[in-house]
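All remarks here apply to the structure that follows.
All protein chains but one are shown at their positions in the complex.
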Amino acid sequence: MKRIITLTTDFGVDDHYVGSMKGVILGTNNEAVVTDITHGIPKYDIFKAAYTLWGFYKYFPKDSIHVVVVDPGVGSERKPIIVQTEEGIFIGPDNGVFSFVLKESKRVNIFEITNTEFMLEDLSRTFHGRDIFAPVAAHLSLGIDIQDFGEVLKNPILLEIRKPEIKGGEIVGEVIYVDSFGNLITNISRDMIDNPREIRIDDFVVDTVAKSYQDVARGDLLVIIGSSGFLEVSVNQGSAAQFFDNKNPNIVLINT
Amino acid sequence: MKRIITLTTDFGVDDHYVGSMKGVILGTNNEAVVTDITHGIPKYDIFKAAYTLWGFYKYFPKDSIHVVVVDPGVGSERKPIIVQTEEGIFIGPDNGVFSFVLKESKRVNIFEITNTEFMLEDLSRTFHGRDIFAPVAAHLSLGIDIQDFGEVLKNPILLEIRKPEIKGGEIVGEVIYVDSFGNLITNISRDMIDNPREIRIDDFVVDTVAKSYQDVARGDLLVIIGSSGFLEVSVNQGSAAQFFDNKNPNIVLINT
Partner (left out) sequence: MKRIITLTTDFGVDDHYVGSMKGVILGTNNEAVVTDITHGIPKYDIFKAAYTLWGFYKYFPKDSIHVVVVDPGVGSERKPIIVQTEEGIFIGPDNGVFSFVLKESKRVNIFEITNTEFMLEDLSRTFHGRDIFAPVAAHLSLGIDIQDFGEVLKNPILLEIRKPEIKGGEIVGEVIYVDSFGNLITNISRDMIDNPREIRIDDFVVDTVAKSYQDVARGDLLVIIGSSGFLEVSVNQGSAAQFFDNKNPNIVLINT
C-alpha cells in the first residue's frame, strides 16, 4: 500500500542505522515511499528535532507518517508513542520531539505503543528506531488501526517554547535555531513586526526588514522574514553565525 | 503520475529545507520519484552546481525533471526558469547553473516562471526552492504544459567555461573541480590527449596516462582519464588535493 513515511533522526548518514530502518519498513510494506528528511539533527538534541519536524511536516500529504528518532532515553522508561493529528501521523519517543506539532494542532490523539506484535521480535535496548518505530510506521502504513498499537496517552512531554518578551515597546527575542547557512532564526514571528524603526542585534542596529538578501552588499548584515515566518538575522552570501562568532546575539525589535 | 524529479542544492542535509521541498513535491504529485543527487554543493557556488548537474543528468531518463537550487539571488530580480532540452527538463534560478547543459544541448527552450498559480500561495523571500521550484517541478511532472508556466526567455545567464590554452605544442589546462576523493579534474578533455610524452603538474612530471589507479604504488601521483572524460590528477588510494596542499597546481600536457 503506497504511503509516505519520512525519517528524521540524529543517526548521521555514515553508519548502517538509517539503512536498517529503511529495510524494516520496506520489508513490511514494500510500497512505502521512504523519504529522508535529515539524519543530521545534533546528537540527542530534542529541541532541534522538534523544530525541524515543525518546519517540514505541513508540506506533506496529510496521511504521511513522520518518524522522528532523537532518543537519548532509548531502552529506559520513556514511552514510544504515535501522535495523530489532522495534518499527519507522527511516531517517536515521548520526550518532547512533538512539542511544536502538538502546540499547533487542534485535534490530537496520542497512543503509547505497547503492542509487541508490531515490533521486531528481537528487541534491542539501544535501537528502537529499527525495532519499534520503523515496524510500527510500516504497519500503520498498511492500514492497521491506530488503536491496535496501544493505549491512549494523556500527558505527553512538552518542551518549553519561549516567546519573546514585550518590555515597554521593545520586543526582546532570542535565536532558537541556526541553520547550515548560518542564518539565525529568532522567535519573533511575522505578526509581531509592525514597520519597525529599529532592530538591534547585539551592538548592531538595522532600521529596516530586508526584502531580499541582496538588499545589502555581499558580506553585510541584514534582518529578513525567513521562510518559517520568523525574523532571521542573515549575512548576504555569508554566515550570520560566523559574523557573531557563533555566539547567539541579543535581538531587540522596536516597532514604530 | 510517475515521474523522476531530482534535487541538487547547497542546502546541506542538516536542516528541514530539503524535507520541505520533498513535501511540496509529494503533496502535489504523490507518485513523483524524488531522487536526491546532492545537497552538498558549497554554499552559493554556482559553478560547482553547474558542473555537478552536467555530470549526472545524461544518465537519467530523458523525461526526468532536474531541480537545481543554488540561489544566492533568491528574492531579488533574478528569474526562476525552466530549461527544456532533448535530454531533460531543468528548473532553477537563471544565474548560470544551467551553463554546461545549455552549452551542449542543441534544441533548447527556456521559460521564465511567472505564473503564480503553480507557486505556493505564501511566497517567502528566502526559500524559492520550496515555494517556486518544487511546486513547479511537481506540476510539470503531472503533465501540465510547459508553456503554461510563463514566457519564453531569450538570453539566459551563462558562466564562462574556460578551455585549455594551446601554446606552441603545450596544452595548458586548469583544475575545474576537486571531488571528495581529492581527485583534481582538469579541463583537458580526452580528445585533446594524443599519446602524451609529458604531463607536468606543477613541478611533478608524469610521462604516461595511467590505465588504473593501481598502475602506481599506493600514495603515488598519477594522471588518468576520469569518468567525465577529462584528464584527472589523482593519488592511488590517497588525495591529490592534499598532495598539493589544496592549492590547484598548473597542468601542462605535451603530446608526442
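Each chain gets a letter, A and B, in the order it is written, and its residues are counted from 1.
In the analysis below, a contact is a pair of C-beta atoms (placed from the backbone, for glycine too) under 8 Å apart; a residue touches a chain by one contact, two chains touch by 3 or more.
None of these values were measured; they are calculated from a predicted model.
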item: Positions on chain B where the hidden chain makes contact; value: 2, 4, 6, 8, 13, 33, 35-41, 51-53, 55-61, 64, 179-181, 210-214, 224-227, 232, 234, 236-237
item: Hidden partner interface residues of chain A, rising order; value: 11-20, 22-24, 26-27, 30, 34, 36, 43-44, 72-76, 124-127, 130-131
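In this section, only the chains that are shown with their structure count from here on.
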item: Centre-of-Cα separation between chain B and chain A, whole angstrom; value: 30
